[in-house]
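This is the structure, below, for whatever I ask next.
The complex is shown incomplete by one protein chain, all other protein chains being positioned as in the whole.
Chain IDs A, B and C follow the sequence of writing; residue 1 opens each chain.
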Amino acid sequence: MMNDDRGEPPENKVEDYIRDRSDAQMYMRPRIPVAILGATGSVGQRLIQLLHKHPWFDLVAITASDKSAGKKYRDAATWMLATPIPEEAAKLTLLPTDAELPCKIVFSALTSSIAGPIETQFAERGCVVISCASAHRKSPNVPMIIPEVNMDQLEMVKAQGFPNGGMIVTKPNCNVIGLCLALRPLQLEFGLEAVDVVTMQSISGAGFPGVPSLSIIDNIIPSLPEEEEKVENETVKVLGCSFAISASCTRVPVTEGHLELVSVKLKQKATIDQVKRAFREFVPPVQEMQLPSSPREVIHYFEELDYPQPKLHRDFEKGMCVAIGGLRQCPLFDYKCTVLSHNTIRGAAGGAILTAELLVKKGFVFW
Amino acid sequence: MMNDDRGEPPENKVEDYIRDRSDAQMYMRPRIPVAILGATGSVGQRLIQLLHKHPWFDLVAITASDKSAGKKYRDAATWMLATPIPEEAAKLTLLPTDAELPCKIVFSALTSSIAGPIETQFAERGCVVISCASAHRKSPNVPMIIPEVNMDQLEMVKAQGFPNGGMIVTKPNCNVIGLCLALRPLQLEFGLEAVDVVTMQSISGAGFPGVPSLSIIDNIIPSLPEEEEKVENETVKVLGCSFAISASCTRVPVTEGHLELVSVKLKQKATIDQVKRAFREFVPPVQEMQLPSSPREVIHYFEELDYPQPKLHRDFEKGMCVAIGGLRQCPLFDYKCTVLSHNTIRGAAGGAILTAELLVKKGFVFW
Amino acid sequence: MMNDDRGEPPENKVEDYIRDRSDAQMYMRPRIPVAILGATGSVGQRLIQLLHKHPWFDLVAITASDKSAGKKYRDAATWMLATPIPEEAAKLTLLPTDAELPCKIVFSALTSSIAGPIETQFAERGCVVISCASAHRKSPNVPMIIPEVNMDQLEMVKAQGFPNGGMIVTKPNCNVIGLCLALRPLQLEFGLEAVDVVTMQSISGAGFPGVPSLSIIDNIIPSLPEEEEKVENETVKVLGCSFAISASCTRVPVTEGHLELVSVKLKQKATIDQVKRAFREFVPPVQEMQLPSSPREVIHYFEELDYPQPKLHRDFEKGMCVAIGGLRQCPLFDYKCTVLSHNTIRGAAGGAILTAELLVKKGFVFW
Partner (left out) sequence: MMNDDRGEPPENKVEDYIRDRSDAQMYMRPRIPVAILGATGSVGQRLIQLLHKHPWFDLVAITASDKSAGKKYRDAATWMLATPIPEEAAKLTLLPTDAELPCKIVFSALTSSIAGPIETQFAERGCVVISCASAHRKSPNVPMIIPEVNMDQLEMVKAQGFPNGGMIVTKPNCNVIGLCLALRPLQLEFGLEAVDVVTMQSISGAGFPGVPSLSIIDNIIPSLPEEEEKVENETVKVLGCSFAISASCTRVPVTEGHLELVSVKLKQKATIDQVKRAFREFVPPVQEMQLPSSPREVIHYFEELDYPQPKLHRDFEKGMCVAIGGLRQCPLFDYKCTVLSHNTIRGAAGGAILTAELLVKKGFVFW
C-alpha cells in the first residue's frame, strides 16, 4: 500500500539502495528538513536541544498552540533546560499546529489529548510522523518502536495506508523504554515468565508546569493508575511475547531519570553470572548501523548494588543508554535489579530522534 | 527464672492485679522514672520529644558518648525537631553511657554497633531495657514487639534469665513495623502466602548526620542490602508464621515517613471488599488497654489510589497509626497496596514508648 | 459614617462595653458564624484548619468558583495540609462566590485578581470582610492590619462608608508581616532610618498549583518584582513612618516559612544588647487582650547565629510568632538579623483570624 502510494520501488530494493550508500555520502548531503509539533513543551524543548547540530536533520519548522503561534520561539517558550536555546531555533516563528510544513519528517511532542487527529492529518499529507504522544499507540498498525528492541515491528507501517509515504510511528511510555531495554537481553537468552516493576519516576515526566512543587517536595505520589496500565500493556506489546507483568508507578522528587526496580522470573534457569553476561554482552542489530544518536553501550552494567542512581548516571552516554545495577537473587522471582533511563532523552526526545534515524537508514524516508 | 530472681508472684497473678487497678489510680500515682541511653541522636531526640508531659513516665536521666557526657543536653544536642527542646530535658546533664541510673525503665537509642553490651549491662542491673537498636534482635528470647501485632511474644522474656526483673525488649526495623501492622489483619483473616515489598525510606531513618545532602537531593539510593535482609527476616519472625517474602529497600529525598509498596498473595481467596474490611475493622487486643500512646485507629484506610503520601499523612494520629491506601488487584500476586508509617515515631521512639506502656500495663514493670 | 449606618453608640462607648465583658462571658456565648470565600485554595485550606474548634468562630459557609460550587468540600478540594480535613468542613457544600451568607464575618481567601468587586459586594451587604488578598490594600481607608503593630489603623474603617457595619480589613503581604513584627520594636525604641531586606520565600506562598516543581527543585528564582514593590510600599504604610527601604525577593525550595535577611540603620545609636533587649521585651498592647490566636511570645529571639531556620522554627507558637536570630553588627547598616515567619499561618490565615478576633474584642463586630 504505502509503496504504491509513493510510487516507489518495493521495500527490499530500497534497503539495497541504502546499504550501498556510504556513510560519507550521507554526511555530505544537505540535511533532511524536519519539524516539531508542540515545540514549546518539555519534550519539544528536548527535541530542539537534541536536534541542534544534528548531522542528518535540519530543524526548519516548529508549531505551537494558537496562544503562541506567530511568536518567536525565544519569546514563547519557558525554556527549562540547562543549555541555552539554540540560536537557530530561538529565532524561528511558531506556526499554527495545522500549518503545511515543508518537511518529510515531523516529530510530534503534542499533548496526548490533542495529538491524535493532528498526527493523522500530517500522515495523510505524506509526512513521516514520529510521535512522543500516546494517542496512536493503540491504533492498528502503529508500532511503538525502540530501535534496539523491536525494529522489525516497523514493517507494520506498510499496512497503515497513508498516501505518499505518510506514516505514524510512536515510542512507548518512557518507563517502558527503560524496562524493555533491560528485559530484552533476558528475553532473548532465557525467556520471560513474570515481571514485577516498581517505577520511581522523575517530575520531568509529567511535562511543564506538570507536578506542583507543593505536591512533590518532601513527598512521594504513589499509584499512578494510567501509568501502570501503560507499562503493563505496552511492555508486552513491544517485546512481542507473552508473560505476566505487574507495574506499580510512583512519582518522586527527582528532576530527571526514571528509576525502576525490576523483579523477573525467567523461563529457563540461569545463574547470576549468566544474567550479568546477558546484560553486558547485549549488542542489538541496530548498533551495526552506527546511527548518530545510538549510545556506544546500550546497557551500562554496574556491579555496585546501590547503582545506578538518577543524579549520578542519567546523563551517561548523553542520556541514551540504560543503566542497570543492583543485580541480586530474589526470594520470590529469580532475580532483582535496578534500571535507570533518562526519561526525557532516552524515554522521549532522544528515542524519537533515534527512531527517525533508523527510518532514514532503513529507507522509509528517502534522503 | 525471671520471676524467681525478682521474688515476685507468678505472672498470671500479676496480670490479675493489673486488671484490678483502675486507670484513675494509674494517673494519680507519681510517674515512673525513666532514662534514655544515647539521648543526643535522632531517635534520642524523638524519645525526649514524646516523653514530654507523658502521663506515666518521668524522664530523669539521659546518657551520651564520652564526648558529650557532662554537658547540659541543651548544649550537647544538635536538636533537629520542629518543636522546642522540652525545658525539663534541656537542663539535664548528660551522664556517661555506663552510669548507674535511678530508673527501672531504660530506653535505648544507642547506635546498633555499640548497643549490645551496654543494653545487656543494664538488664543485668535489673532494668527493663526497651531498645530501638538492632543489636539484640537476634539474641535468644529477645522479642521484637509491636504491641498491636505480637504482644504474646513478650512471654519469651521470662527465659532471658536476668536478675531483679531485668529484661531486654526490642522493636523491629522501622520498615517492619509499618509492614507488619498492614499485614496483620490479612494474616488473621486470610493467611499469607507471599509478600513482596518495596520500601521508599526517608532520610531520618539513617540518623544524624546520616545521609549527606549531596547523596540524596535530586536522587534515589536503591538497594540497601542490610535493610532488605532485616525486613525479610524480622517480618516473618514478628508475624510468627511462614510465608515467602522479598524486600527491596531504597532511600528517597523525603524527610520523614517510610512508604512501602506491598504486594501480597493470600492463603485463602478474598474479594477486594473483604480485604478493605479487614483493614478497616482491625482492632487488635491492645486497643482495649487504652495505652496513652495508642492511636485511636491503628490503621487509617484511604480509598484514594494515590494515598497515603508521606508529606500529607505521616503525622496522622500523632505519627502512631499506619496509613494504607491504593488497594488494587495485582496481576502477579492477589493485591497491591501502599503503606505509610512515621519512621522515627511509630517506627522508633513512639513504638518503644508504646511498648513500655504495654509492659507496665501487663505488670512486667511494677508501678 | 459607619456608626451612623449601624445605629450604634460611638466607638469609645463600644470599647467600654467590651471592656466590661468578662472573658468567661465570651466563652459561654454561642460562637459567631463565619464564612470563607475561596475556601478550596491554599489559604482557604489553612483558614479551615485554623478555624477548626475555634473558641469564638463557627464556620458555617464556604464558597468557591463556579467549577466547584455545589460540591461537598471533601470532593472539591485538593487538600494539601498534614492534618485531616475537619469533618465539619468536609461535609459543607460549596456555595457560589456571590451567595448571600448568614454571617457577619467573612474571611476572603480569593485570588487577588478577582477579589476586589466580590469583597466590596460583601461589605455593601454589611459584612466585615477580612481579606488575605491584595486587591483592596491600596483602596482608601482600607487598613492592612497586623494586630501587634498597627491596630490603631483600624480606626480608618469608619470612613469606608459601607452600610450596616460593613467594612473591609486586609492584611499586608506575607513578607511584610514578618518584617514589620521584627522592625516594630526597633522603630519604637530607636527609630528606623533605612532597611534592606532579602526574602527567601517558600513555595506555599504562591498558592496551589503555584510553583511548578520543575522550576524550583534544585533551584532558586530570584527577583520577584511584584513582591519587591509590595514589601517596599506596604512596610512603610503599616509602620506608619518614613524610612528608606529596599527589598529583594526570591523563591526557594522550602515548603513553608519565609526567611528574611534584614539589615537596618537606626535613627538613634544602640548597642547590640539594647537591640536584643528590644526584641526580647517586645510586648505589644494587643497581648493584654489575650486573643485566642495570639502567640505567647510575639518574637521568639535566638542567640544562635544560624537560627532561625524554616524547617526547625516555622511551627513555633503554632506558627504565630516571628522568630529572630543571627543578630550581628553590619559594616554598612547598623545591624543585621534573620527573621522567620510562617507564611500561610502568621502571614495569611492565622493573621486574618487574629485580626478578626481583634475586631470582635474591640467591638467592631457585636457578639
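Simple rule for what comes next: a residue touches a chain if its C-beta (ideal position, glycine included) is under 8 Å from a C-beta of that chain, and two chains touch if they have at least 3 such contacts.
Keep in mind it's a predicted model, so treat the numbers as computed, not measured.
Looking at A:D218, A:E260 or A:E357, the residue that reaches the missing chain in the full complex is A:D218.
Touch with the chain that is not drawn comes from one residue among C:N173, C:T255 or C:T344, which is C:T255.
Among C:P117, C:P140 or C:P331, only C:P331 touches the chain left out of the display. Residue in contact with the omitted chain (choice from C:E119, C:E148, C:E232 or C:D315): C:E232. On the side of chain C, the interface with the absent chain consists of residues 194, 196, 198, 200, 217-225, 232, 244-246, 248, 250, 252-255, 259, 261, 263, 305-312, 325-326, 328, 330-333, 336, 338, using the contact rule stated above.
In the full complex, chain A touches the hidden chain at residues 79-84, 217-218, 255, 311-316.
Think of the hidden chain as still there; on chain B it touches residues 42, 80, 203-204, 208-218, 253, 255.
Please note the rule applied: only the chains that are shown with their structure count from here on.
Compared with chain B, the chain whose C-alpha mean position is the greatest distance off is A. Per-chain CA centroids place chain A at a distance of 45 Å from chain B. Centroids of chain B and chain C (each the mean of its C-alpha atoms) stand 40 Å apart.
The residues of chain B that reach two or more other chains are 217-218, 255, 311-312, listed in rising order.
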